[in-house]
Each structure stands twice: as C-alpha cells, then as structure tokens.
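Heads up, one of the protein chains got dropped from this complex, but the rest are sitting where they should.
And then subunit A:
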Amino acid sequence: MDGSIEFTMGLSQGIAWPWPIAVYLFFAGISGGALSIALFIRFFKKQTTNTPFLKAACLTSLVTISLGMICLVFDLTNPLFFWRILVFYNLNSVMSVGVLALNAYIPLVALITLFAMEDEIKRIPALSFLLPIIEKLRCLRSPAEKAVLVLAMSVCAYTGFLISALIRFPIINTSVLPALFVASGLSAGAAVAKMVAVGVFKEELHSPDMKVLHGAEWPIMAAEILFIFMLAMSLFSGNAGMQSAFAAFHTGNWAGVFWIGVVGIGFVAPLLLNFATSKAFSHSAKALYMSGMCAVVGMMCLRLFILYAGQNFAV
C-alpha cells in the first residue's frame, strides 16, 4: 500500500452490484437449501410417498429461484440483453458455469415439483393438462431427484463462488464464502420449507420429518457461526488491505446490519426462542414461525452485509 504512485478514484461511480444481487443470492440460497434438505431426508429415509415437507420444499424452491431470476434479469443494465448470457459462454467465468447449472436446475426443479404435487394437481381441474405429462415422465423421477440434489448444492455454493471471484474486495474474496453460503442457504431454506409445510400442507409440528429438521438446524447454525468467525479472523490477521476491511464489522451502517440482523435476529433470537422460553411455547406453531422468520431475516442481512460492506471496503 506504500507504492510510489497510486490512484484512488474510479470510473464506475458507485457500487457495481447493488441490492437486487443480494436478493438474488438470498433467493438462490433458499431454493437450493430447501431442496437439498428435503432430498437428503427423502434419500436418507428412503421415502417413496410425497411427504408434506417434500411438497413444501419443491414449491418453495421453484418459487424462490424464479423470483431470483427476475432480480437477476432486472439488475442487468438492459434486461433485454438477457439472452446474450444464454447464447454466449465463457467457461473460465463462474457466472457462465452458474448459468449452465441453472439451465439444468430450473427445469428439473419444475419437473420434480410436478411429481411431488401430483395429488394437488389432480384436485385442480384447470391443471389437469399436466397429468399426462407427469404420467409420461414418471420414469425420470428418481434420476431427476438425484440430479437436482447435486445441482441444488451447486447452486447454493455457486452464489458464493460467483462473488468470491471479485479480487478487489477482501471481505468477498475469501474461500470460506461458498461454504458460508451453503450453510446459510441450508438453514434458511429449511426454515422456509418448514413454515410452508406446516402452514400450507398441514404437516404436524412434531412429525418424524420435522424432528430430523429440528435436530439438523443447530449443527448447521454452528457451522454458519464458525464460517463467519473464520472470515472475520482471516481479515483481522491478514495483510493491510484485509485489516482495513475488518473495520466493516465495527464501523458504519453495515456493522449495524451485521450485529443486529445477522447475529441478533439470525442467531441469538432463534436460540432464545427455543431454549429460554417455556416448553409449551417453544414447541408451539408460533415459535416455529417466529424462529423461521428470524432465520430468513438473518440470512438476508448476511447477504446484504457481505455484498455492501464487501464492496465498500475495497482495497
């Protein structure tokens, strides 16, 4: 940093990637996370029926990835140029690899959602045109689910790799970011799918599936905390540029987002809701919704913090 010559101004005038990208990272994380967890449980327990949790996860995943794509397209300088990303590829680019993954992921998610929602589709006469399609493609269900599990994890991780390729930003340019995004995607995805399963598909609060999920939540959260701690420590003990970026954790508005949003709402609140309240409350549907919302808000704050604080603290 003590070069004999340096310049500090830039030509781009502002932040290259604003909030829609954070929202996209958020939706893609939830989509991949929800489906990964649901398919893990399905394969692990060798389930063959359409469980309420699988239905919820499929629906959540399809809706969130679609919303994410909308964010992505509208963040382009000119959304009408969107087709160019689909036509031209550069396999050195993380984004291009991600587009290939999403090209396979989105249709496959739609397909396994069709299979999972078969009963619901039968009940709605307007959707009966889908039934012959389901019948014809039924043989593809098992391979599609396996492929989606791999792709869902890839989509989660890809959002981390996508931005960690930006070498100018010490907070973003870290190898732990993809792992952090997978962990936070899993926890928020599971939280959303759980809420949808209980709210829409009438899953019982203490069914075996839900018990597995409750058990899985805490180790995932612990991993998330560990990854954030690793990120902070690598900045704290890094070179001059990294050390100056460490200030993001204790100065400015984004430090507030981090401590209140990520730590307070994302980690402390669910812990308090589950362990500091009476058993009657912590086992109620109200507690489930509240801690679920906390996980979602915490995850959104994490993406916003990483993206904005990351870009503000450039080298």
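Note that in this section a residue touches a chain if its C-beta (ideal position, glycine included) is under 8 Å from a C-beta of that chain, and two chains touch if they have at least 3 such contacts; residues count from 1.
Definition applied: contacts and distances are computed from a predicted model.
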Self-check item: Identity of the absent chain, which is to be given by its UniProt protein name, from "4Fe-4S dicluster domain-containing protein", "CRISPR-associated exonuclease Cas4", "Carbon-monoxide dehydrogenase small subunit" or "N,N'-diacetylchitobiose transport system permease protein"
Solution: "4Fe-4S dicluster domain-containing protein"
Practice problem: With the full complex in mind, choose from A:Arg168, A:His214 or A:His283 the residue touching the hidden chain. | Solution: A:Arg168
Quiz prompt | Contact set of subunit A toward the excluded chain (per top definition) | solution = 3-13, 16-17, 75-78, 81-82, 84-85, 87-90, 92-96, 99, 163, 165-169, 311, 314-315
